[in-house]
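Missing here: one protein chain of the complex. Every other protein chain is in place.
Right, chain A next:
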Amino acid sequence: MFSNLEFFLIEALRSFRRGALMSVVSVVTITVALVIFGIFLLSVINLGNIVGMVSSKMDIAAYVDKDLSLETAGALQLEFSKIPGVEKVDFISRAEAWRDFKKELGSQLDLAAVIGENPLPHTFNVKVRTPDLLAQVAKKISEDKSVTEVRYSGKLISQIKSLVDAVRIGGAALVILISFATLLIVVNTIRLTVLARETDIYIMKLVGATNAFVKWPFIIEGVLIGVLGGLSSFLILKIAYDAVSFRLALALPFLPMVRDHFLLAVVYIVMIVGGTALGMLGAYISVSRVLKAEF
């Protein structure tokens, strides 16, 4: 088996070099497909990241009666925190709110002199675990009779979320489509290199080579093509992504892109492994088809 492996490797390299143009075309095909594939993965990851960030800043503001006693408020805070999906409930008394409000306006205006007494209600700030639960939790809170008003930006969140879902589903469909198209192109490209070696295959079969023996050099060649395609797509994507995310971080600091995340490593590994798999599968399918049809 060891001497066979050596033979397979030598044959694969020989074929790769002999069909240099075809090999380059196959490598480029895989590279292009994987770059498109990677762009989608990175987009989905970043959109997910943005949604996570935005929704973590989203909470429900519940306003209650001015006259509510602090004890009742404490009870209410406990009650709200027991609603399923609620992560945290902060109570801001009307006195606190008034103080903050005045501080914000600063010395520009002596508000107390204009308005007189504090007009603000007590407020509960309710954080929920996931944006999906916003509406449900808000409804539950508004059912309490001491609550006068409930506010949250549910619409925006659900819009962003459905956008991300659409990108995810569309992206997944596109990724499958691109993988399939790439596979077809790779199969046909490698098929040409297989057909160029028809005589070799015929002789191999004639002197008693098994099909597996004939296939191995081609599969190794396919792996070689795939690894090269995977590596170059990884390099292209990494360099481009790092440049874009760096510039975007400067231009739009409030919208940071994912950096140094383990998901990025996953995407890059998927590129290289995916390229290898594409090359190998492409070679396997094409050599099997030629063997079946011709010999």
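In the analysis below, contacts are C-beta pairs under 8 Å (C-beta built on N, C-alpha and C of every residue); 3 or more make two chains touch, one makes a residue touch a chain; residues count from 1.
Going forward, contacts and distances are computed from a predicted model.
Undergrad: Out of "Transcriptional regulator, IclR family", "Luciferase", "Cell division ATP-binding protein FtsE" or "ABC transporter permease", which one is the UniProt protein name for the chain not included here?
TA: Spelling it out: the chain absent from the display is recorded in UniProt as "Cell division ATP-binding protein FtsE".
Undergrad: One chain isn't shown here. Among A:205, A:238 or A:289, which residue touches it?
TA: Of the listed residues, the one touching the omitted chain is A:205.
Undergrad: Could I get the residues of chain A that touch the absent chain, sorted low to high?
TA: Touching the missing chain: residues 1, 3-4, 7, 18, 199-200, 202-211, 213.
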